[in-house]
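Take a look at the structure below.
In this view, the complex is presented without one of its protein chains, the others remaining in place.
Naming follows writing order (A, B and C), and every chain is counted from residue 1.
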Amino acid sequence: MSPDTEKIIIELVLKALNGDMDSINNLDDRVLRSKAKAALFKAKKDPDAYREKYSKSSIPNDNENNFKNDPITSYVLKGLDGDMDQINAIEDRVLRGKVKAALVKAKKDPKSFKMQVGLKEVKKQTIELDEEKVDIEESINQRIKKLALEKFPQSILNDDVEKFLLVDLKSWSSLSAYLKTEESLFFDSLQCQTGFDLGEGLLEARYNLHSMKHDHYTEIRIQVTKDNPRIPSVEEVWRIADWFERETYDMLGIHFDGHRDMRRILLPDDWEGWPLRKDYDVQETYHGIVIPKMKEGWE
Amino acid sequence: MGVIRGEEMVLNIGPQHPATHGVLRLQVKTDGEIVSEIKPYIGYLHRCFEKHCENVTYEQVLPFTDRCDYLASMTMNFGYVVAMEELMEIRVNDRVQHIRVVMAELQRIASHLLGLGAFGLDIGAFTPFLHMLRDRERILDLFEMTCGARLLYNYMWIGGLSHDLPVGFVESTYKFLDYFEPKIDEFVNLLVHNKIFVERTADIGVMPQDVAISYGVTGPNLRASGLNWDLRKNDPYSIYNKFDFNIPVGQGGKGTVGDCWDRFYVRVLEMKESIKIVRQALASMPKDGDVHQSLPKKIKPPIGSIYRRTESPRGDLGYYIESDGSNVPYRLKMRSPAFTALSVIDEIAAGWLLSDVLAILGSLDIVLGEIDR
Amino acid sequence: MTVDFIYNSLVAFFPDWANKDPFLMISMLLPLVATFGFITIYALVVIYAELKVSSFIQDKVGPMGQGVGLHAGKWGLLQPIADALKLLSKEDIIPSSANKVLFILAPFMIFVGAFISFVALPFNESIIVSDLNIGIFYILGVGSLAVIALILAGWSSNNKWSLYGGMRSAAQIISYEIPAGISLIVVIMLAGSLNMQEIILYQEGGIGNWIIFDNPFMPIAFVVYFISALAETNRTPFDLPESESELVAGFVTEYSGMRYAFFFLSEYANMFVVSVVAVTGFLGGWQSPFANYLNSPAMGLFWMLSKTAFLIFIMIWIRWTVPRLRVDQLMHLCWKVFLPIGLFNIFAVAIWTVLIG
Partner (left out) sequence: MDSFNWVNNMIKYFTGIWTSVSTIVGGMGITFVHLIRARKDNVTLQYPEERWPRPERNIGFDHDSYNVIRSRLHVDMDDCIGCLKCERACPVDCIKIVTEKAPERGTDIKEVSHVGVTSNGTRKAMVVTRFDIDMSECCYCNLCTYPCPEECIFMTGGPNSSKHPIDYEFSEPDRDNLIYKFAKSGTKEGLEKLRNEKVAES
């Protein structure tokens, strides 16, 4: 993360901690928004410490203009207006170099630069206007959790749902259908389904769901033990799960109950073992063909 | 009108067959010429990509991503480095971003050229295929100029690029684009509007939108079904949000929305959009900037996981990377777009004639290397 | 005609010979050998033309020989010979589960079908092996022999792709006989004869007298005949029986070496036959396009061959331009487009002839 974005995020989080969620929600850049939200989530655990930590390092304020949080921008604007002396008077050599470089760039197309800065300005102003709103929008995962727990108690196992939802094995088949059909969630697309060997006798299946309609995204994880790796199939909810689950079965040996065609997909039917498990040993021979472990003479 | 039913015959299309685009076996049940059921058997080209990745370091994964979709290696690299950079929170400079976009879009043109040509070949038109290959060669020339390789580049690195652009690349690319744009129109006149071609593709293998979404079909195939969904717009990565381009969507120009003709024509239009992006990226490319500037000394991403999708010529290319803090991926899953595209074949191609099945297969533009990984 | 001519000359040359039977044998064998030689040489030329035309269309140069070894001769002229030698020297494979007798028989049958059509082809006013009075009818008749051979080849290979190819070709060739025949009926109506030479003689007197320009409906009839002929010879866009990307190689999937060469040869021979019929029926045969000029027998041969070559070139040109049709579209084209047009043509030409001609 570059220092600039970091600064912006810190500023936004500080504002959000004071109750202004809109400044984050109004961000156009999705990546920045999600990062800010993630940072906010962390900060909320201990808001006071966060404030203390960052309020000092907060962006230096220029009194002239309310957007001049970024010194370079302000200097460049001045430079564009013809005021080169101020730039030459900057003491910090690095800063001066940066300002000059930015100025050269900006001079190529001063209009668009001013427009960009202007946009920034407008955005910042709106942020300040909306400061009074107190509503904190919950993330999509939190919403799913709330909805799911209402319908299927005990279905979500993890408390920290920032990144993923850990779903209980038993409620998965009903929850999956619910996730697809519920209007406000409407996860109509299963982007990716895969399995993990977590070690310590645990296997995990992960589902990356996406809603084409609402354009939101979540990740679901289900853990099973290696002794009894059985997960209800969602093949009939999302049709692509047919092949994805077959691949997971092929590679990790997670058996999906209710799948209509549970065969290996990439490997031959008579392959032994589950290759992507961490304790997998390559077979010695396959149909009488010796499988070379290492190149001859290359040991 | 009654339907005469005969005894069903099981026919194996492939693994060695001219129209399977690789090593694919389709077990079809046919009643005369009518195909009633299609069962794809894949895995003939399985090279243990994911298992292999668990045994090599992060930078060594790159050459293997090349080899998954060997017709669009640049975008395979691109997806991986975008995911890795997001995981490691590396910001690369503008020049690198621009070069990457230029390469990815040129690669998209190259990949579509081969896909379209091969589709024409499936229908029986041989000449457009060679015309497409001729123009693709020029793109490969550009790539060879850049990184020395013509097919498997290993060009984009985590945090940068392997080489800066060579002298004269920009001019050569402009030259190519100027040459290529009229060729698309010629191609359209030669094949796309040809009545026989239209008869063979329009209204054939219609893929409704909900089926496409449920089967996870993405990319041009999904857009042909009428859904405006492109990760370059909907979930912009790199600097795609800077450029002005349209997302061509299937209109049902010669038949129903989502038929083979739409899937074909969306790709043709996408090439034109890619040309637009390349032109903009070349025009706005910063002159200075070190392509090795942000290369990390050691690639050891923090503990955590990331699922990042990018738009490859075939659709959503997702990399699920799980890191345990070492320099070797704990688990790396590639969500390949052609894999999902192939899975829909039984749904949309059953009930058509044998010739149509192969046309539909061609219209999905699959690459077996990516399906089998 | 030629047979009689040779026989008579032999008899005249050796008037003392008591037994005349060997003369008859010789006079029949000579045209046969000549025809076979002609087909072989012609096939080599057309294969070369096909390679070159396709290459030029596809922005390449095709077989070339330059520099040290002259790999395929000057301009690749030796390429078709090399192809032929390759086919000759290839291993002859008969699948173990194939029906051996029929498998071996099929390539000969298809070649015989193409070969005996040459009997009735007029090359100029005197070069014709046998001037049958039902020439056109005969050619249409023996042309259908190919169907049996193709079904045999498809069925006896014991391969599903071959079977598909065989069945497709049977349906295709039988269907397209009809529009082809109907278009030729118009010609016969005008010329008033089934005899090839008489049809040609009817068109005497320059390009304006050719049947294709006889009335406004004849060009349509020509196009219908020509496209049907394409279908009968299994050329793209009607190459469904051997469509490479669908049926691997159709009915020739299991054939290799010389047997495959026979299929190849007969395809090109068939192209020649249908082109000659088209030239005879519509384009004035061996007649010069300029009335009374360049009309010697030698020029007749030249006109015949050049007109045929032009049609064959168009066949090649079409092949490298258009995609392939589907089975049902093929049938649609035949029964719903060509047949009505052909029938309409008969009425229209009849009425035209009565009212105007």
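Assume a contact is a pair of C-beta atoms (placed from the backbone, for glycine too) under 8 Å apart; a residue touches a chain by one contact, two chains touch by 3 or more.
Because the structure is predicted, anything quoted here is derived from the model rather than measured.
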### Message
For a quick check of understanding: of B:38, B:156 or B:196, which residue touches the chain that isn't displayed?
### Response
B:196
#### Entry: Residue of B:95, B:108, B:138 or B:223 in touch with the missing chain, whole complex considered
B:138
## Note on the structure
Contacting the left-out chain: of B:62, B:113, B:158 or B:348, that is B:62
### Query
Of C:57, C:134 or C:171, which sits in contact with the chain we cannot see?
C:57
### Message
Among B:48, B:152 or B:239, which one touches the chain that has been omitted from the display?
### Response
B:152
## Note on the structure
Touching the hidden chain, out of B:12, B:27 or B:172, is B:172
### Task
Provide the residue numbers of subunit C that touch the chain removed from this figure.
53, 55-61, 64, 66-68, 71, 317-318, 320-322, 337
### Task
Spell out the interface residues on subunit B facing the chain that's missing from view.
56, 59-64, 66-67, 127, 134, 137-138, 141-142, 145-149, 152, 154, 162-163, 166-168, 172, 175-176, 179, 186, 189-191, 193-196
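The rule is simple: only the chains that are shown with their structure count from here on.
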## Note on the structure
For the pair subunit B and subunit C, the C-alpha centroid-to-centroid distance in angstrom is 45
### Summary
Given the complex, residues on subunit B that touch subunit C span 9, 11, 17-19, 33, 120-127, 130-131, 134, 190-191, 194, 196-197, 199-200, 353-356, 358
### Query
For subunit B, which residues are in contact with subunit A within the complex?
42-43, 46, 48, 50-51, 54, 89, 91, 210-211, 213-216, 227, 229, 234-236, 305, 307, 309, 316, 318, 320, 322, 331, 333, 335, 339-340, 343-344, 347, 372-373
### Summary
subunit C contacts subunit B in the complex at 54, 57-60, 160, 164, 236-237, 239-240, 243-246, 248, 320-329
